[in-house]
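The structure under discussion is supplied below as structure tokens; questions concerning it will follow.
Every protein chain except one is present and positioned as in the full complex.
Right, chain A next:
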Amino acid sequence: MTTSSSPPSRRRRPLRFARPAALVAVAGLLLSGCAGAGGDELGGGSGGHTINVLMVNNPQMVDLQKLTAEHFTKETGIRVNFTMLPEDDVRDKISQDFSSQAGEYDVATISNYEIPFYARNHWLVPLNPLAAKTPGYDQADVLAPIRKALTASDGNLYAEPFYGESSFLMYRKDIFQAKGLKMPAHPTWQQVATLAAEADGAKPGMKGICLRGEPGWGQMIAPLTTVVNTFGGTWFTKDWKAEVNSPAFTKATEFYVNLLKKHGEAGAAESGFTECLNDFEQSKVAMWYDATSAAGSLDGAGSPVAGKVGYVPAPVEQTKNSGWLYSWAFAMQKASTHQADAWKFISWATSKGYLNLAGKELGWSRVPPGTRNSLYTNPAYIKASAAFAGATQQALNSATPDNPGVQPRPATGIQFVGIPEFAALGDRVSQNLSSAIAGQTSVPSALNESQKLAAAVAAHYR
């Protein structure tokens, strides 16, 4: 009786809430279907001719991703699903996937730093037998130091290089001319320090030199370790004794930190590659010691300093050369279930043909440099990169990852030590040194603290 006498509005009331709830539920179900479709759009992963590739998101890799569907997939029918992440994230993700051999990714960009221990752990497929069977791939065309850096102690090549870099000194020719300064053809660090002092203030707000001060084994530790090498220092002796607070290491680090403090860029303790690139392009520094890959941006279209930059080899002290060697290279996970397709992709992306394709489609300044000798005899590339191609090739060919300093080393690597613990060690040491750059502690104190960390790592290997 009560129910039947209820007003109509009362009866409809539950519908006011039921209707939106039902709509939301239906929308949710539709979405879950769409997310599946999204997955399909991305390619799924385990389908027939589909491979999953995990890459660092450097500009050259972004270009590769843009050219793949139009060319590689069209030619081979193999769909490629790319995941692109920043450098630190991609390392974490690759390590996570490869160490567990989850097989989510068939191909990933790894560097010459990871090759020794990834190969030792049997996470990778040797690529030299595949390269030998691929007509026209021309493995011998790959720059010898890069090829060597990607070869493990068992003699197998475990990754094919997509991009390679060394380090050199970049300086503003116009500023040097205006100040009457002369850059030696093969400068020493002491000469660079003198030039930095003289170029400091050449323009309002301009400092002498930009060096990485941002914490991180891939940031500050890379250039600093090359300075340590040429000053006669090393992280570890051949028999695994930590040498981080040795006189040579200390002298090199004090030189680096003092140069930064006196004539380095503003905010040096937070400056990495990108900040130095900005500072150099915006005429806030007269010199910059960093990766050879920076030259493409400095002399590229739209750069305010294009045509004004000179390039000389990495400064030295006790060694003949001191430039680093680094390569992002494509490796195949052993757990991959699409190895034939994965090799087709690797051999396409690291071929001479891809370099020509990128040059023609995107412009020669955007070609991934530092992998093949033939690129440095290509007239179109030479014309587009005349200012730095020779200096880059010279830097790459003179790099000696097996013998980068004045004493024998326990592991390969110029700007790093080729052991898995080095990434964490380098990060922590760089944090100590960044405090020294910011004036919060002294260099000897930072290095004494770092020595304890290095000694703990060395103890594992003795």
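Convention: contacts are C-beta pairs under 8 Å (C-beta built on N, C-alpha and C of every residue); 3 or more make two chains touch, one makes a residue touch a chain; residues count from 1.
Throughout what follows, contacts and distances are computed from a predicted model.
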Item to check | Listed names "Pyruvate carboxylase", "Carbohydrate ABC transporter permease", "NADH-quinone oxidoreductase subunit F" or "MoxR-like ATPase", with the criterion being the UniProt name of the chain not displayed | outcome: "Carbohydrate ABC transporter permease"
Checklist outcome for this item: Only one of A:N121, A:T274 or A:T337 touches the unshown chain, namely A:T274
Next on the checklist: Just to verify: which one of A:F82, A:Y289 or A:Y311 makes contact with the chain not shown?
Outcome noted: A:F82
Next on the checklist: Across the whole complex, list the residues on chain A that are touched by the chain not included here.
Outcome noted: 2, 13-14, 16-18, 24-25, 27-28, 31-32, 34-35, 37-39, 41-45, 52, 54, 56-59, 62, 65-67, 69-70, 81-87, 89, 92-93, 96-97, 100, 102, 104-105, 218, 272-274, 277-278, 281-282, 291, 293, 297, 302
